[in-house]
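Handing you this structure, nothing more for now.
Missing here is one protein chain; the remaining ones are kept as they sit in the complex.
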Amino acid sequence: MSGVVTLKINGIDVGAQENETILDVARENDIFIPTLCYLEGLSRIGACRLCLVEVKGISKLLPACATTVAEGMEVFTDTDRLRKYRRLIVEMLFTEGNHVCSVCVANGHCELQTLAQQHEIDYVSLPYLYPQRTVDASHERFVFDHNRCVLCTRCVRVCDEVEGAHTWDIRGRGIESGVITDLNQPWGTSVTCTSCGKCVQACPTGALFMKGKSVGEMVHSPSFLTFLAQMREAKK
Amino acid sequence: MTTKLPQSQLPEEEILRVAEQEQEEKSQYQRHIYVCMGAACLAAGSATVKDSLSEVVDQNGFAGRCAVHGGGCRGLCAEGPTVTIEPDDVLYGKITPQDAPDIIKNLGKKRPLERLHRPTDRPFFLRQQRIVLELAGKVNSERIEDYIASGGYKSLLKAVHEMSPVEVINEITRSGLRGRGGAGYSTGLKWRTVAKADGHPKYVICNGDEGDPGAFMDRSVMDDYPFRLLEGITIAAYAVGAEQGYVYIRAEYPLSVRRVQNAIRQAQRLNLLGNQIAGTAFNFDVQVRVGAGAFVCGEETALIASIEGKRGQPRPRPPYPATAGLWGKPTLINNVETFANIPAIIRNGADWFASIGTEKSKGTKVFALTGNINHSGLIEVPMGITLREIIYDIGGGIPNGKRFKAAQTGGPSGGCIPEEHLDISMDYESLAGIGSIMGSGGLIVMDEDSCMVNVAKYFMEFCMTESCGKCIPCRVGTAQIYRILDNTTRGTATLSDLEQLEMLCDMVRHTSLCGLGQAAPNPVLSTLRFFRDEYLMHIVEKRCPAGVCHLHPEPALYNDTKESVR
Partner (left out) sequence: MKATLALPSDDKRWRMVNATMRRHGYSSSALIEALHTVQQAFGYLDETALQYVAKSLRVPLSRVYGVATFYNHFMMKPGGTHTCVVCLGTACYIKGSPQILETLEKRLAIRKGQTTPDGKLSLMVAHCVGMCWLAPVVMLDDDVQAEATPAQAATKIQEWVSK
């Protein structure tokens, strides 16, 4: 079994298992670190950069979700610098897609919206890029509105790692990238989709939702993932 | 593993015999003509020049006395096709097939042909110091025998017969060699980490994904000295205990792919790759992997993903590839030029190498010198040489009486060096000190007619289209920065945009996942530092001092970022 280490987060002494990440330990101790691409039960990709923290003695900022703790580590999760960067990153997400909360199915239950509130973003200082994106409503039960996609790849990972279908992936690269179904075809024509709906539950925004939901009605509940992950761990 | 040697394997003596045989064969000829078969000269028609030279040699009964070979690059790429005649060390440039009879007729005469002669006692050659390119132009790039006869593979034999892996690593560490891919991490330390890492098998990867626009140093090494590269890789594999290697070459270099593949086959034939190399218990083989056009694959974790057949997206480090790399196994990744230095260090010793260069930056660096400069080409200089010496002595200064404005190093991850820093020492620390980087070796000279805002925009567009899209700061940040720079060159930016530009650059630099994003703001930050007045002229006076940008102070009708890159 792994050993125990002690470290400081925001000046508070905390104990941890040596293979835990900074994010795990922070959450156990009710210390808030914002996340977006992270979802318990899925692989950790360190892509959204919202969980970046400062560690004393290391000049680079480190992703809390993908950095394991070490003895004597001094972590800072809420400095002015981090708040400034996080705010800008969230702002950029708003400019990258076409997010209109007032007409969104996830209004009130959206992680992007929550992030904006947490970072007190009452206006976006950067210009919107207004990309031309599509809505795929070809599936009989679900809809993918790409305008609201933040490319966190939670749907891609849950489909690959938990459901095992790998229906989703990312096309292209950079600002042009987007989530695709199979060979970039309408979702309803997918030969690999099992219609299990895990992707819909894993989505942080209103990009993936169930048909028939109206504004503010789409509540995602990805907590099933925790159970699935635990059960699979037990089976090994 | 076993140390018993089957009869079919070639031990060291056999390789020495190959060298002797080749030397003997070569000594039958009085003259050896090496026609450059580098990409630059090939494009200028060196293949037909070689054919006509061979033809003339045969027709005029010189066949027994004069041999024509395909050779490598002398660095004078702008003078291609070039031909080197040995042992006279005569260099000819801009040769056409029609020149062949004159060249052959002139062989053995005291004075070289005036109209084609490119004297090698010019500063372009005299100020250079060649380690990586030491056999430049004077060895056949497609025959391992020629390489061996010129002293090649002696270092590998010395390493595997006389040195333990730890001794090899110590030698490289003591030499002070640092990674030539750009970041400048100590090569010896990297090797030691891989050697000590738990896990089996271990891999060695040669990063030949030279993606900086304006950089072609590694291509030259792969095209012209593929054996030298393989020797370096094999020594590294011996030192770290790897059994399989990959040379990752970008798709844009088909010639490099062919040459390296050919070199691998020939090395296998002489048992310099494969099982029980040179009669020892050391097994190692190499495969070529061809990239497919993604700049980000120069980043080591992205490169590994690409070799694994995936999208070339980086992942957070740690864990570093040295402990968890290809297929999760300990992996050594070095750049082409780094590997090409290794045989010289093993042969001449760490002290010799450490005596060249500056205190912290040892050895030489190969640069691709291009842009507004009289002598474009490939040069190798000792670290610590000044930028002024490179531009004015080696490069012959700026053409058309124009004034020097800036030199760009490090490509999209680097910065612009202004006139006031012309006397900067070209080493890792000094360049980093003024906001640029050594980079892989692209050195682009710009004269007074270049607009620095436009140059910054150019590199940002490059980073935007090459961003893999995984992390938000790089994916969206580069697009937002590009938009501001584009507006600046159109005359629609405001002073508050400038403020926002600096804020975005700071954020992208410190929060991006990999080196591409972290370094993407460098060209902007360095031009802001040294040429801020040019930004202000674009923004406030709506004027481009270099006359490059056409400023129309009304909003753009469409946004360029929306355009498809493909």
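Letters A and B mark the chains as written, and numbering starts fresh at 1 in each.
The definition used in the following text is that a contact is a pair of C-beta atoms (placed from the backbone, for glycine too) under 8 Å apart; a residue touches a chain by one contact, two chains touch by 3 or more.
What you see is a predicted model; the values in this text were computed from it and never measured.
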Next item on the list: Taking the whole complex into account, name the chains on display that the unshown chain touches.
Entry: A, B
Notebook entry, point to check: So which of B:Ala47, B:Ala78, B:Ile434 or B:Met503 would be touching the chain we can't see?
Noted result: B:Ala78
Check: So which of B:Thr280, B:Thr323, B:Gln408 or B:Thr488 would be touching the chain we can't see?
Finding: B:Gln408
Note to self: Considering the complete complex, identify which of A:Ala70, A:Val135 or A:Leu183 is in touch with the unshown chain.
What the structure shows: A:Leu183
Note to self: Using the document's definition of touch, tell me which of B:Ile15, B:Leu53, B:Ala294 or B:Val524 contacts the absent chain.
What the structure shows: B:Ala294
Notebook entry, point to check: Per the definition of touch given earlier, which of B:Asn106, B:Ser306 or B:Asn487 contacts the omitted chain?
Noted result: B:Ser306
Margin query: Give me the chain A residues in contact with the hidden chain, please.
Written below: 160, 165-173, 180-184, 191-192
Next item on the list: Name, in rising order, the residues on chain B that touch the hidden chain in the full complex.
Entry: 39-40, 43, 77-78, 211-216, 219, 251-252, 289-295, 306-312, 368, 370-372, 376-377, 408, 411, 442, 444, 446, 450, 455, 458-459, 462, 468, 563-566
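Criterion: only the chains that are shown with their structure count from here on.
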Notebook entry, point to check: Cα centroid separation between chain A and chain B, in whole Å?
Noted result: 39
Item checked: In the complex, chain A residues that touch chain B -> 45-49, 52, 60-61, 63, 66-67, 84-85, 88-89, 92-93, 95-96, 125-127, 129-132, 150-151, 170, 172-177
Next item on the list: Over in the complex, which chain B residues touch chain A? Could you list them?
Entry: 294, 296, 311, 315-316, 318, 464-473, 475-480, 483, 500, 503-504, 507, 510-513, 559, 561-562, 564-566
